[in-house]
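Data first, discussion second: the structure below is written as structure tokens.
All protein chains but one are shown at their positions in the complex.
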């Protein structure tokens, strides 16, 4: 199982904030492939400009491995202040 | 009569803060000459680096004319904040 | 120190608490961001954070600023959730022996908060809502520090 969190415009696009994916994907790339099977528009957006991923609250690259129970967050361009 | 005000280190040097000079000097240069007759060290300091003069609360050049009753302030280098 | 807060806060009290009792600090710079918007509208913007991650990233950013500018202290207070027009969004405070370091560190922290800190901001305007992303100016501002 991987727990996936969406923020900002990605959440609005998908229509959900948090979802579990089972069985646990072995990598970030595998998780994205699972997402693409369900929601192509969301998968395209995850690969869009400026979107970053964090695995267990650490920024990760596209080929990062996932452990069972990993928390994966997809982060669109950030803007605070 | 001209009213002369000293600020900062000029006041410490002269030992006074405000003094009247009579008869009224016709210019800033004439006032400085009157001061030199009394206190050469102060006159040297008035000609020192960074010292400005204000006549009636407006910054003035060395050859500025003075009216009777003018207020002349000698301002050493400024530092606020 | 970083504090995320879900309701309005008192910037003046924060400034006094931060600056009070210091005798080796000569300089405290601050920046207060305020939600612009038509008075009377219930919400000017809404800020979302990623709890845990957002605080950790900003704490790391504050430590970077402290090292880079030789600060004595720095603090960020940042709102999350809906913010009515006129209310504070963010307060950044920096303390240093001299003014240049305090100013630059405050400026640096704001530039990073605007385009690198994990917040997502929705603006509610007369034409509806939209997600705000860093502006061209935000992106050129942050280039100054690299």
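Lettered A, B and C in written order, each chain numbered from 1.
One rule holds for everything that comes next: a residue touches a chain if its C-beta (ideal position, glycine included) is under 8 Å from a C-beta of that chain, and two chains touch if they have at least 3 such contacts.
As the structure is a prediction and not an experimental result, all values here were calculated from the model.
Although it is not drawn here, the omitted chain touches the following shown chains in the complete assembly: B, C. Mapped onto subunit C, the footprint of the missing chain covers residues 10-16, 19-39, 85-86, 88, 97-100, 102-103, 106-107, 110, 114, 137, 141.
Against the chain not displayed here, subunit B makes contact via residues 5, 7-9, 12, 50, 54, 57, 73, 75-81.
Basically, only the chains that are shown with their structure count from here on.
Subunit A and subunit B have CA centres that are 74 Å apart.
Per-chain CA centroids place subunit A at a distance of 27 Å from subunit C. With centres taken as mean Cα positions, subunit C sits 49 Å from subunit B. Touching two or more other chains at once is no residue of subunit A.
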